[in-house]
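Shown here: the complex without one of its protein chains, the others still in place.
Each chain gets a letter, A, B and C, in the order it is written, and its residues are counted from 1.
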Amino acid sequence: MDFSGFLLMRDEISLVALILILLLYDLFAPAKARKAFQPVACLLFVVQIAITLLPTAADHAFGGMYVNTPVASVVKTLMSAGTLLVFLFSKKWLEEKHEIAQGEFYFLTLSTLLGMYFMVSSGHFLMFYLGIELASIPLACLVAFSKKDIFSAEAGAKFILNASFASGISLFGMSLLYGGTGTLYFSDMPIALTGTPLQIAGMILFATGLFFKMSLIPYHSWTADVYQGAPTQVSAYLSVVSKTAAAVTLFTIFFKVFGVMAESWKPVLYIIIILSITIANVFAIRQKNIKRFLAYSSISQAGYIVLGVMAASPQGLTGVVYYMMVYMFANIAAFGVAALVERQCGNTEISSYNGLYKTNPWLSVLMMFALFSLAGIPPFAGFFSKFFIFASAVQQGYYILVLIALLNTIISLYYYLLIVRAMFITPNDNPLPNFRSDNYSRIAMVVCFFGIVLSGIVSFFYNKFDEMAKESMEVCEYSMPKATDGTANGIATAAFDGQTAEAVSGDASAATATTAITATAPWPSTQE
Amino acid sequence: MEYTLWILILPLLGFLSLGLLGTRLKGKSAGYIGTALLGLTALLSYFTAWQYFSMDRVDGIRQALTPVNWTWMRFTESLHIDLGILLDPISVMMLVVISTVSLMVHIYSLGYMDGEKGFQRYYAFLGLFTFSMCGLVVATNIFQMYIFWELVGVSSYLLIGFYYTKPEAVSASKKAFIVTRFADMFFLMGILLLSYFTKTFDFGQLCDPDNPIFASAAGKTFLGGAVLSWATALIFIGAAGKSAMFPLHIWLPDAMEGPTPVSALIHAATMVVAGVYLVARLFPVYFFFTPEVLHGIAYVAAFTALYAAIVACVQTDIKRVLAFSTISQIGFMLVALGVSSMGTVEADGLESHEGLGYMASMFHLFTHAMFKALLFLGAGAIIHTVHSNEMSRMGGLRKQMPITHITFLVACLAIAGIPPFSGFFSKDEILTATFMFKPWLGVVMTFIAALTAFYMFRLYYNIFWGKPAQHDHPLHEAPKNMTGPLVFLALVTVVAGFIPFGKFVSSTGAAYIIHLDMKVAITSVVIALISILIAWKLYCKGTSTVPAKMAGFFGPLYTAAKHRFYIDEVYQFITHKIIFRCVSQPLAWFDRHIIDGILNGIGWITCRGSLAFRWMQTGQLQSYALLIILGALILLCISLFC
Amino acid sequence: MEHIIPMEYYLVVSSIMFFAGIYGFITRKNLIAVLISIELVLTSTDINFAVFNRFLFPQHLEGMFFTLFSIGVSAAETAVAIAIIINIYRNIKSTEVRNLKNLKD
Partner (left out) sequence: MNLLSIFVAIPVLMLAGLFLSRTRQQARIISATGASLLMVAAVALAFLFMAERHAGNTDAMLFTASAQWFPAWNIGYSVGVDGISVLMILLSAFIVFTGIFTSWNIDPLPKEYFMWFCLLSVGVFGFFISLDLFTMFMFYEVALIPMYLLIGVWGSGKKEYAAMKLTLMLMGGSALLMLGILGIYFGSGATSMDIMDIAQSTIPTALQKYFFPLTFIGFGVLGALFPFHTWSPDGHASAPTAVSMLHAGVLMKLGGYGCFRVAMFLMPEAANELAWIFLILTGISVVYGAFSACVQKDLKYINAYSSVSHCGLVLFALLMMNTTAMTGAIMQMLSHGLMTALFFALIGMIYGRTHTRDIREMGGLMKIMPFLGVGYVIAGLASLGLPGLSGFVAEMNVFVGSFQHADTFHRVLTLIAVTSIVITAVYILRVVGKILYGPVQNPAHLKLTDAVWFERLPVMVLILAIAAIGLYPGWIADWIHTALEPIVSRLTLAAL
């Protein structure tokens, strides 16, 4: 038996190890030592993150059930980093409110993270299904974490029931796909996909799970309620890490598996993008609660992310990953500040932010930067990520779509500025008094701050991701036995030609389209 | 003759030094500095004139000189604004006029403005004006002229509004500027049009009728009219604005709100004749290419002269009377230009003259500048003593102010056209030229000349004779620095008629001998004398009831004339009721409510938009599931059937 | 093999289950009933997998495995859902869906 596959799964294994260590520590450590549980957990988590940073080979294991690519690896690192930031923001809250349940919070969170790792690296629908369920079931516990809080419980119920519902539909879709193709391997399916109605139905129903996770309209309704009801830290986690996993997986599956049926899913994504961005934006304008507000903002951000999926090109993938990173810093910062303010004043109303700058300048500035980044204002990173996502979509000829998205950025700017206005301009005789946040939150805030400011201007990240995305694509091509003469490629070509025909006739886009076509090749076939 | 540059530099220097350092200086010393600089300017001008006119003619024609010409701004290869000095008979003549009158005004103001606040400012502005006016007359190209044209407009604005705390002065200055600016706009349009087709701004080229540029422009049309006609007509509108031709004259009477010496300098002698100068400058263009426009000018000017003369007969403010008289006299000059020709014209019964009108116009410009400045300065001396502009506050002043009286009388005789005073000679030439052109026009002009004599002597008698008004302060003669200029100007007025003007200035530059047309001369003198006699009869005693009866007899005409035929009201109506009420305010409203309203409406709709989707977010967890499944099914349909 | 039940029969059953589950989910008033409806949905997919595997692609056992895993996962899901519902019951002494409308708009 070949155990080399486990080496490839280094990230997951280290995470499992971390979970186990923490579990044992929480169970058996003396009460005194348990005081240090959180610092130890965070430190160990840092080590785990360091492990994920080690370079990996792009390869598959377990007969193609598990696939590792540079992009998957870096996405895992990002998700871990996001989780760590959430942990840092949670420390004080856990100590104060959930002294006993500290450990649970960590296990549950890390379990969902593990599920997301598997989602990102899955090469088979079963693997994917297990990953997504692992990522959502413990999450429901997290949402309902504040046991005494009816809001939290309600949010938990809404989340778990809706999530199960969505995953039921998704599963039904998978069964149709299975029935239509006879395989559940990502790498094998494209060859069998011919665009029959059954397959299309399977695909669309299957996608429900991912759309639900990304909270795209019309799969979004739970988002605002859950974000509002869940503990703020959990909302942050939901909005960032969980969404990252879903987005990257969405890209992978739509690009690798359903690439041949691009004709069928592109109109769907087109509509979903427009709906998500526009409706979420108009909803956000009206919100009085910061968490609901951020929920709607994150729905519309998800819409922008899907633009990258829509582009279905290496640049699109880079765009998605980069966008997720930038979004992570900004959104965690926003939620973090919201959490701190919430702890201080006991509510999450936007009106409590009135005049915040006078008493808590640093928090306000961080919040403002985060919001500007979300709104896509330079020199903050959000500007760059938006630009690249839009560029990749325009490259494929989606001018109208991008125009709609761009017009929506104005609306989003409006509501982000409403918060800025509350903090900086609206006069308030009794603003929230000045308070000291704990050191863990501070570290997190500093990281977010630099993330927001630097991850755009410093082009290192984007360029690195770009390299990785290209490499991931090349690897696929390299280890692809059947794709070169398969019909799948032909269909993919046709699909992309259709796209480029309406797009620019310039050489550059034609060239990139060609790259895209070659990259559309399925995953390595692994059936022995 | 590069030194002529100093004619421009010295007044500018005066402006800059007094303007920047003025507050550091005592008022008087500022006045002395200004006057001294102007004195130098005047000397330079005289020297220039002497040197220029003593130069040899080439083929019997005076040559134009451009001692300085420097490209200031380049538009295209052929179109560029040059700043330079063009010396030819009319510009040199104008230099003399400007510097003389300006110097007199400078000296006069030392007394007149004594004790006023802002003495430095006053002299600075005078310097600016003199600079601009000199720059205007020596312009080598039409754009330079436009530049200085604007500058004189501004200096006029600043000087009219000198008493800026007086609301009347402020609104008068505003009116003057805006009306002339309005005319300038047409001037600019004319320049654009002319330069577009001729590809040059240069007077040298424009005034040469054989230049090929005209051949190319001749056949072109713009908006249905011949290009050159458009251009020259537009340029004339500019000229009409500055020279207060009907209906753009409305600013000039109001401009009398400025200090009286300013009125003398700007609104009588120099700036207001800029329009005449401009037409004279472009005379060849008008004459050779657009004679219909030239004739139009004559009619407009004649009408203006008549109108202004009638109005002048019933005004009671002495400065207003003089202002309307100025308008009327400028009308004379433009009529002369309008009827003039450059070639030989045979007319029935009258001797043939080459360009008699042109010469007459310039001659009248010259003499008028002197005697009108004298009249204004005299009026200033009177106002200085009486502290009022109204005739009713005057009367019998000849005893208290003998020098003013005599000089004023000289000027009145001159303007009435009584020999041997200068006005007689120039006006006679104008009438002759008019008769030559169209006899009926000559008759009209003679009638206007009679009116002129009448209203001038009405003025004269009302001020110096008649019933003295009561004053609570003693009336006295003006100080020496005021009477000095009066005497000087009176002397000039007496002798100027004998200058052989045609030798210096003529339409072609060739020497030209003036000889009186006796028939015209005698008629006009007789008529003028009759008018004076009537004025004497009516106003000398100040007790005659005839004027009141006559006012009653003419009834509506009298009232209308007193209200200047309601032209101001018409303007008021157009600007306030139409432009402000019906254009500006609706536009501003449109901007605030429609355009902005659309934007705000978009914002409002966006904000309200969420209400339309409220059903998505009922809080009911099953409705969320319903949305999910319905959404999935609809999307499925789309993907299947699209 | 003519006695064998045709595949379509299975599929009809599973489809009815699926949509019955969805219908139940949307219309039931009690959280437990809603949860049961979800089980219907999940089970219908299990039948699908098994049937497709058995009838169409009998050479591999992918579908069967999927079914097994799916059953396990749905059990876990139900457990968590029940736990949360119990928590709700503790808080508001009710498991009616209409009482869960605090969070909206």
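Please note the rule applied: a contact is a pair of C-beta atoms (placed from the backbone, for glycine too) under 8 Å apart; a residue touches a chain by one contact, two chains touch by 3 or more.
Everything quoted here is computed from the prediction, not taken from an experiment.
A.B. asks: Let's see if you follow the contact definition: name the visible chains touching the chain that is missing.
C.D. replies: A, B
A.B. asks: Could you tell me which of B:17, B:195, B:304 or B:426 touches the chain that is not displayed?
C.D. replies: B:195
A.B. asks: Specify the residue from the set B:218, B:587 or B:642 that touches the hidden chain.
C.D. replies: Final answer for the missing-chain contact: B:587.
A.B. asks: Out of B:54, B:165 or B:470, which residue would touch the omitted chain in the full complex?
C.D. replies: Touching the chain that is not displayed is residue B:165.
A.B. asks: Using the definition of touch stated at the top, determine which of A:12, A:133, A:225 or A:466 touches the missing chain.
C.D. replies: That would be A:466, which touches the missing chain.
A.B. asks: Per the definition of touch given earlier, which of B:52, B:112, B:129 or B:177 contacts the omitted chain?
C.D. replies: B:177
A.B. asks: Which parts of subunit B are in contact with the chain that was left out?
C.D. replies: Subunit B touches the missing chain through residues 71-76, 79, 81, 143, 146-148, 150-151, 154, 157, 161, 164-167, 169-171, 173-174, 177-178, 181-182, 184-185, 188-189, 192-193, 195-196, 222-223, 579-580, 583-585, 587-588, 591, 595-596, 599, 603.
A.B. asks: Across the whole complex, list the residues on subunit A that are touched by the chain not included here.
C.D. replies: That gives, for subunit A, the contact residues 315, 318, 372, 377-379, 383-384, 387-388, 390-391, 394-395, 399, 402-403, 406-407, 409-410, 413-414, 417, 420-421, 424-425, 459, 462-463, 466, 503-509.
One rule holds for everything that comes next: only the chains that are shown with their structure count from here on.
A.B. asks: So how do the chains connect up here, line, ring, star, complete, or something else (other)?
C.D. replies: Shape = complete; every chain linked to every other.
A.B. asks: Taking each chain's centre as the mean of its CA atoms, which one is most distant from subunit A?
C.D. replies: It is B.
A.B. asks: Specify the chain pair with the maximum number of C-beta contact pairs.
C.D. replies: Highest contact count among chain pairs: A-C.
A.B. asks: Centroid from C-alpha atoms only, then distance subunit B to subunit C, rounded to Å. What do you get?
C.D. replies: Centres of subunit B and subunit C (C-alpha means) sit 97 Å apart.
A.B. asks: Quick one: subunit A and subunit B, Cα centre-to-centre, how many Å?
C.D. replies: Averaging C-alpha atoms per chain gives centres 78 Å apart.
A.B. asks: So, what's the distance in Å between the C-alpha centres of subunit C and subunit A?
C.D. replies: Roughly 27 Å separates the two chain centres.
A.B. asks: Can you list every residue of subunit B that touches 2 or more other chains, as numbers and ranges?
C.D. replies: Counting only residues that touch two or more other chains, subunit B contributes 617, 619, 621, 623, 625, 629.
A.B. asks: In subunit A, what residues contact two or more other chains?
C.D. replies: Those would be 157-158, 161, 165, 169, 224-225, 286.
A.B. asks: For the complex, which residues does subunit B have touching subunit A?
C.D. replies: Per the touch definition, subunit B meets subunit A at residues 603, 606-607, 609-611, 613, 616-617, 619, 621, 623-625, 627-632, 635-636, 638-640, 642.
A.B. asks: Would you mind writing out the residues of subunit C in touch with subunit B in their complex?
C.D. replies: Per the stated touch rule, the residues are 22, 25-28, 34, 97-98, 100-105.
A.B. asks: Residues of subunit A touching subunit B in their complex?
C.D. replies: Within the complex, subunit A contacts subunit B at residues 157-158, 161-162, 165-166, 169, 197, 200-201, 203-205, 208, 212, 217-219, 221-222, 224-225, 264-265, 267-268, 271-272, 279, 281-283, 285-286, 411, 414.
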